[in-house]
Structure formats: structure tokens, C-alpha cells
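Once you've had a glance at the structure underneath, I'll fire off some questions.
One protein chain is absent from this view; the other protein chains keep their places.
Should a chain be cited, it is by its letter among A, B and C, assigned in written order, with residues numbered from 1 in that chain.
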Amino acid sequence: MALFRRILVANRGEIALRVIRTAQEMGIETVAVYSDADRNALHVRKASHAVHLGGSKPSESYLDIGKVLDAAQRLGADAIHPGYGFLSENEDLAQACLDARIEFLGPPPAAILSMGDKVEARKIAYQAGVPLVPGLQEEIGEARLAEAAKAIGYPVMLKAAAGGGGKGIRIVSEEKGLREAFQLASAEAKSAFGDDRIYLEKFVTRPRHVEIQVMADKHGNVVYYGERECSVQRRHQKLVEESPCSVLTQELRAQMGKAACDLARKVGYVGAGTVEFLWSEGRFYFLEMNTRLQVEHPVTEMRFGVDLVKEQIRIGAGEKLLPVSEPRGHSIEVRINAEDPETFFPSLGRITRLNVPGGPGVRMDSALYRGLEVTPYYDSMLGKLIVHGEDRAHAIARCERALRELRIIGVATSVPVALRTLQSEEFRSGDYDTSILERIQKKPTQSRRELAMLAAAAARFLGAEQAGAVAAAAHPAGSLVTPRWGLIGRSERLGKGGR
Amino acid sequence: MALFRRILVANRGEIALRVIRTAQEMGIETVAVYSDADRNALHVRKASHAVHLGGSKPSESYLDIGKVLDAAQRLGADAIHPGYGFLSENEDLAQACLDARIEFLGPPPAAILSMGDKVEARKIAYQAGVPLVPGLQEEIGEARLAEAAKAIGYPVMLKAAAGGGGKGIRIVSEEKGLREAFQLASAEAKSAFGDDRIYLEKFVTRPRHVEIQVMADKHGNVVYYGERECSVQRRHQKLVEESPCSVLTQELRAQMGKAACDLARKVGYVGAGTVEFLWSEGRFYFLEMNTRLQVEHPVTEMRFGVDLVKEQIRIGAGEKLLPVSEPRGHSIEVRINAEDPETFFPSLGRITRLNVPGGPGVRMDSALYRGLEVTPYYDSMLGKLIVHGEDRAHAIARCERALRELRIIGVATSVPVALRTLQSEEFRSGDYDTSILERIQKKPTQSRRELAMLAAAAARFLGAEQAGAVAAAAHPAGSLVTPRWGLIGRSERLGKGGR
Amino acid sequence: MKYFTKLDGEERVFEFERRAGKLLARSGDRTYELNLSLVGDGSAFSLLVDGRSYDVAADVQREHVTLQIVGERFVVHCENERERAAQAVAGAKVVGKRELRASMPGIVVDVKVKCGDLFEEGQTLVVLEAMKMQNPLPAEASGKVARVLCKAGEAVAAGAVLLELE
Partner (left out) sequence: MKYFTKLDGEERVFEFERRAGKLLARSGDRTYELNLSLVGDGSAFSLLVDGRSYDVAADVQREHVTLQIVGERFVVHCENERERAAQAVAGAKVVGKRELRASMPGIVVDVKVKCGDLFEEGQTLVVLEAMKMQNPLPAEASGKVARVLCKAGEAVAAGAVLLELE
């Protein structure tokens, strides 16, 4: 007997597929929802049912509570999994589910509301005895901006009150750029969350971003599954995550775990959540709580041998938490973003070739497929590569190996930068902070550039030979196999590309 | 500092890639060897160096000791990993390596020799106190055949003395088919091993095939990593393997483990080896020892969190065994063979489409790539899908999920039969034996056949519509993207296939 | 357009119609609402049947449609009206000739009969080897060997005629 009959997954991309996989393993049917741009997406093809929501803009599809709820009711779904992003931290959907007697696989509306408002969240954390970074615990307007920033002391950070996932964040090191940064942050916040409130806090020196995975059931039990180190970030978006964090002592880990659980209890939390901390010089400060499954949750899953989505579903059905097993080895996740590895600008296009890594200790969570069109409508994250090894050095080596096996042709990706990060002395030493990426060499070495030039010439030479062969003989004698004149040969022959 | 500078991998296919992956993770360079048919194989492309051996026939390439050794010496390899099959159980290569001061990553020649001869192996097992199946412990000729079979009692099994991997095995239930079976077995043995000696033994009732993974270092330490249950076989080739075995008591497991280690010690074993047992009605009998890494070794790796290839390499370099950690959860492997799912006949062709499964607890070991030509020269195994779950039910559900995600187009594969095996009551109960596959439904259900007919009609309808669209407009207006008229549309248009 | 499908001896006819933005498929007294979308290079499509989702990989070689769907593999024979009509005309011309064909590509290791030999049903006529497995090819019915078209050591393609039989 399955815990639910049918779960609607109110999301897209790799996380929708992630949830569908676990539901299938639990014998639960799934309903995918999709926008125009996602008609062929893997989550649509792998779900048991699929419902079209509307246009490609999030507001016309994945952000439309009415459409999502209507689909759930029409298809008889008895639970909704919101994934991350989109409606995952929207208390209105949580409330609507409650009213419609559909299980929302996340925390109660009140917990979403209080943790979703960064100002409110800091107040509650303060009350729960969780240490805070110095800053203003209320939203700030353009008028008082300069004065407040001066009082806290530069560098300061501008953050969206309703934010998450790094969107709407700007760091300002002097008064000069403050106003423009505020406007950009505010506009991004407005566009991403429909809420342009911004708050201000001190930017901590050499900070590391360390977060605790918590899980709470409906019977008042709260546990934590260790930490994740997420300091490798660019534009405040994480790129590489690992667990354990190499600078955390067992004592500090226990303190942070307790603080995270205390906070969860304080807001009557249910389900999976993540409490983000800044770590700096042996101390930790509360940053925010994400009231949903985190992108980097597989890092925890691989060490603890747990399926966090399965736990979410079990808890949603009223079951009790299972005991947390002993963590094993070391785990690393690399996000695969469609972006230029030097400028980090988004890279759009069609995936024309895809090779995913295999072998021991490698997990690939993505909704990539050959033929996928990467559009500007959604996040640039295409998927995640997660590895597990006996220890940190083993996990790093394995991650490097797997990243080299990964081939995505059609868009530029962040893989080369991730690879150079893993190979850097700073990362290998374990002593790094959230600005590590600024120090990572963005360009390949001289010998690799020379190899690339040789390979490019070889590619054209090979293409010319193939084209010559085609011209010479339409059907080569003695060949059992129909010749395949691939992109290289074809391009030479026609004098243009065949994307 | 790496343990070796450069390892030559004297094999092809998924196992060559498997070894290369671990060597890369250990910072060791690799030398691939290849035949004509394998110029584009993944093991060639992923190794640091590649050496062409010769023709596509194994005897001209992967079985040619002289060529392999010459390649190792020319490239300065200080170790050779033989994989499984080919030269992996060839004592001449082991001896030649010893003479050339190249580390053979396997047991000493004497251990290969004694365990490789099934008759000799049984004698040694008997001396080591390991229980045996009743039978003849010497090779048998065509003359004495009928008489000996009658003495042991039908059904009897004909086995190649030099055999392994199920090759050259025939079961005979009455005297009538005995002579032809002997001739076929003998011919197969000759062709596969260059040795046509055959021996005879009793065919045990409702047997299960359970094997113990052992590992021995050069310091006299021998350990075992639990068992693997390998009873799902057709034509005496394994199709599905799992660990733990559901009928093994902790006591019996310990007895089998001890017997396996005793045998390894008796022959001065070094490296990874597998002792195969028949299990029948609560008792176990020695079958044979495979003096190499086994195809199904990942089943063990996923439960014990160990990399057995890494252990082989460490041991070859003279390091000591690491302690065996506690096994966790349940693991299942499915072999992906290029064969007709109903007749088990090999299926050859070109891989035109490939989608490998991802997500939690899934590992894919294969050398498959889009464009791969499956030739008749080598084994029909294309790769392996391995899953790990919290318990047996979870692992089965996960394996089903992953198998449904796996797409290999271009050849027929054994996947549908594996899937139906996992879904069968007999497999789920855990109470099965080596003839389970004979009882598995080979054909899809009625409702699935109806779905297939609808889908086939839909495929043709879609193709006709696409072809119509092409005819109507060579360049559709307003489209940013060059239209892709895929195989379906193209086939309709040209009136022929485009494989 | 009508499509005539055949699988394992069973037949079903489907008629497709686009109406009011919907795609309907009729078979007997059943009507399905479909939503079809080609994926990637066109060797696969997403099929929604009354909202149920199926991921289909398809290799269409005119009337031979090879499918992968719900973890199964099917080779469905599927003709449209025009082809069926053409087939009906051509059908009369096909004259059955008994042959032994290679069931798979491989190497002939043994030809157990010679021209003129009589054989029984089930008797092994030729032994083929592929991927290190030897596979005896048995006679489907009793008969006589009319011509031997292969010899030991020869590589043959799948479907190659090895013997002509009477």
C-alpha cells in the first residue's frame, strides 16, 4: 500500500525528475505539470500523467497557484511536492493545499511565512538563541540607505527580504555604487519574488557558507543530517558543495545542529529544511532558513544513505522520522550551469551531444537529454553531478574524473571552472572562503591551449578528408555499413554548420 | 605519489573502462590496447595512452600475450590489469609479467593454474575441507561418457575443464542427447579456451549460485566481502545478481566465507578472487574459483563502500589489506546484453540512441556510446546497471525504475526479461533457484501489447504529419530554430529507414 | 488516416483525426485523446493518452516499427491504408520457398548436412557462432536439402539464406 495514491510535482527540470524517481520507487503515481517550453521535458515524459499549465513564462505556468491546484484536483492528486524555487516557499500554495485537503509536502504556511521574510526570520532566530550577523533586522528604503550602510560599516550586503537562491543580492564596498546596486537588487527581487523589499547587513570577512539539513515530522521530532559546505559561489550562486566541511569541529557541528533544530522547533517546522549559516574564524552566524528541499541535498543523501525525498513523502503521510544513520565518507556536488565559464553569462542553445559519467560513486541528477533546447525562461542550472568517496581526497579525485567524462555540447557550461576549482591548491587545502572563485584561474593552461589548436586543425583536416571521400565515392565498395558522414564532414562539404 | 606510474589494461569494453576510471582517480596513467574493431571504443578514448594490437579476432589482439607484453614494455607500464575474460586467467601472462618485472594485478601463476583446471581445483578444495558436488574429478573422453553419466545419475552437467563464465557448459537429462552435447561443449571449449577437455558432475536440485568475494594481500592476509547471489541465469550466463542472498543465514555466510578464505590461503592467493558455491537446501558445495575480478563485483562495492579495483592496485603495489567495513543495504546488478529477449540470441547493430538512468542509488558501468557498432567478435554484454537501496524491496523498486529509464536503441537487449524477472513473484519472494528464468514470462502483457500497437500507429501518423509539413514548407516562417526532421519524419518521407 | 497494426498475431486498426485542436485516435468502439510531440532527433516522441504519459523511442522502417515503451521492446507491423491496398495486390505474387536462414549474424562453424540429405524436424542443420556462443539451427519441419549456400568458417549476416530446402 502506497502512502499516497498520486503526487503532483509542481516544478520542472532536474528536481521534478528527482521527485518522480522516488515516487516511482515508492509505488506512487505522479502528475507532471508543464509550460509550452517544457512539452518535451523529461519530467513530462517520465511522470505517469502530465498536465499542460500554459505559457513559457513562469507566471503563466509554474507560478500560477490556481492552475497548479486545479490540475491536482482534476487528476485526483492527494499530495503536491513543490521542489525548490517557484512555489516551494509560497505560503499561499501551502494554505490552499490545506484548504483543499491535499497534502503539501513542506512545512505549514506559518513556518514558510516567518522564515520567508528575512527580517522576521532573524527576529525568531534571535529569540531561539541562534547567533546573528550584525545588520538591520528590517527592510530599508533608498532614503536611509547610505546612512545605515555607514553605521554598519562597509562592505555591506543588500539582500531581498523575500529572497533565496542568491537572487537579488549585491555587495557594495563603498558608498559610490550603493544606489545603483540597490536599484538592481530591488528590481531583481521584484522580478523574481514579486517583492522589492531589501535589507542590509555586514559582510563578514573570509566567510564560509555552511548549512545544516534538518528534518521534522508531525509528531514533534526534529533531526539533522550533518552539514554541507557551500562556499564555492559566483554571483552568490553555489557552484560546488561538499560534506563534511573540512574546518568544522565535532563540537561546532553539534552546536550548529542543535541551533538549527531549535529554530525548526520554534516555528513548528515539518518536513525537510535547511538552516544556512556563515562560518568565520571558528564562529557561526544564522543567515536564513530555506523551507524546502535544497538543490544540494544529494550531498547529504550520499553520505547518510538516506533518500530525503522519500523522507519528505513519509512525513507528509504522517509517518515518524527514521533514526539518522552514521555518515560515511565524503561527498561533493558540482552544479552544471549553462553559462560561459569565463563571464558566467547564461549560454543558450540546443544540446546536440550528451555523455554522462558512470562508474563507482557517481550520481547524475539532471533532466538533460539530447535535443533539449536551453531557453532563457528558466534557471541556468541544467543538472548536478554528485560523487562519493572514502575521504575528501578520494571524492575530489573521483569528481575530477567524472567531470572529465561529462560531455555537454550545444551550450557552454560551468564545468571547466568547477574542474579548475577542484584542482586548485586553495580548494584542496580545505582552507577556502566564499570568494574562492575570484581567485580561480579562468583560462586553460598554455599546453592545453596548444593541444586545442592542434585538435581544431585536426578536426578540420578530418572533415576535409571525409568530404573528399564523399566526393570520390558515393558508395564505397566492400563496406557492409552505410557510411555516416557526421557533423565534421558535413560541415566541410556544405560550407556551413548543421546545429 | 602514485603506487604505479602507468597501468596497461589488457582488456576491452566496460571492464577496461572500469579499471581506467579507478586508475585515474588514483593518479595513475593508463595504457589501453585495442583491436581493429575497437579503434573508437571508450576505453581507447578515455585512457591516457592507446596501443593498437591487431585484428578484430581476439586471437590477433586481446589474447596475444606477446603483443600485450610488448605494448607494456614499449610504453613503460609497470603494471598490467587483465580485467575478466581474455587473458585474465592465463598463467602464461602472469608468468611473463613476473619475468619482465611488470606487476600482474592478479594472483601468482601457480594459483591461476591450479584453480583454472577445474579437476585440479576440486582436488585442492577437497584437501582444504571445502564441500564438493558429487562428480568426476578428472576429464572425460567420449568413450567413457555414457557409462560415467549413468554412474553419477542424470541430470548431469558437462563442463569445460579450462572454462569459466558459463562457456562450454551443457546439461543433459538423458542419454539420448549426451553425445551431441559433449561435442558442442567440447567445440565451444576449444574455441573459447583452446582446451577441449570436459568433465562431468551431478546436477544439483533447486540449486542457487552463491559466491564469496575474497581479497588477499602479499602479507598473508585474506578477507572476504560477503556473498553475491547469482542464480538468475540463462544458458549458464548470469543476468541478475544481488547481495545479500536472501536465504543465507549469518552462520552459513560465515562458514562459506571461511571456506573461501581457506581455499585462497591453500593456493597462496593474492588479489581479488571469487569462490563460487552451489547452495541447495541449506547446504553449500564448492563449484570453482575465479582467479580474477568478477563481472558482478560492483554489487559488493556498493554494499561495502569499497573500490575493489583500487584494492587490487594497492595490493599489487605491496600494500596491506584495509579492514572490511560493515555492509549497508541491498544491492542488485542487471547485465545489459545485446540479445533477443525471447530467444537470447545475440543481437548486432549500431547503437543509435542511448539514455542512461540517473538519480539516487544508481550506477552504470558500460562502455556504450551513441554510434557504437555491436560486432560479433566479442561478448554480448554491453554493460551493467547496478543499484543500491535501503533494503531488498527498495533495491528492487529502484532497479525497476532505473531499467525503465535505460534506453538502448539499435540492438535488442535483455532488459525486458530482467525487468520481468524483478517484477515476478518468484524473485520478489526471494525463494528462487538457477532455473528461475525458465519460468519468467517472456512476452509483455496484453495491455502493454495494445499500448504498443497504439504507439506504433501514432509513430507512423506523426511521421506522416511531419513529412507533410516538410512538403508544405521547406522553411517554416517565424521559427528561430532550424527544423529537425528526425528519423520518424525522414523515414516516412524517403520511404526507407535511416539507421 | 487509418493504420493497421499487427503484433504477435493480434490486429488492431487505428484511425486518427485532428478536431477542435485535439488529436483523437479511434479503435473499434474506443476513442483516445492523444497528444504527440517529437523529441530530439526524432527517434523518440512523448505520447500522452488521455493524460497518461508514455516516453516512446521509435525506429520506423516503413511498416516495421520498433518501439521501446514501458521498459519493453516491441516490433509492430503497421501499414497505412495505401500500403495495405498495395500489399493486397502484391500478396498473391509471393511464393513460399523453404529456406534455412541465419537467425543472427555470425560465423558458420559447422554444416551438418549436404545437398540431397533428408532430415527430421528438430534436427540440427547448421551451427552458428556469435559472441563466443555456439547456436545450433534446427529444422522447423522434416524435408530434404536442395542447396547448400554456406560453408564452415564463413561470416554471414542475419537473415542470410544458408540452405535451400524442399
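Assume a contact is a pair of C-beta atoms (placed from the backbone, for glycine too) under 8 Å apart; a residue touches a chain by one contact, two chains touch by 3 or more.
Treat the numbers as computed from the prediction; the structure is a model and nothing was measured.
S.K.: Which shown chains does the hidden chain touch?
M.R.: Among the chains that are shown, those touched by the missing chain are A, B.
S.K.: Would you indicate which residue among A:92, A:180 or A:281 is in contact with the undisplayed chain?
M.R.: Per the contact definition at the top, the residue touching the missing chain is A:180.
S.K.: Could you tell which one of B:40, B:127 or B:343 touches the chain left off the display?
M.R.: The missing chain is touched by B:40.
S.K.: Pick out the residues on subunit A that sit against the missing chain.
M.R.: Output for subunit A: 167, 180, 184, 187-188, 191-192, 235, 338, 340-341, 343, 345-348, 352-353, 376, 378-380, 400, 403-404, 407, 409, 412-413, 415-416, 419, 443-444, 448-464, 466, 484-492, 495-497, 499.
S.K.: What is the set of subunit B residues that contact the non-displayed chain in the whole complex?
M.R.: 32, 39-40, 44-51, 75, 369-372, 480
We adopt the following convention: only the chains that are shown with their structure count from here on.
S.K.: Per-chain Cα mean versus the mean over all protein Cα atoms: which chain has them closest together?
M.R.: If one averages C-alpha positions chain by chain, the most central is B.
S.K.: By number of C-beta pairs in contact, which chain pair leads?
M.R.: B-C
S.K.: Whole-Å distance, subunit A centre to subunit C centre, using C-alpha means?
M.R.: 46
S.K.: For subunit A, which residues are shared contacts with two or more other chains?
M.R.: Expected reply: 46, 369-371.
S.K.: Indicate the residues of subunit C shared as contacts by at least two other chains.
M.R.: 38, 40-41, 54
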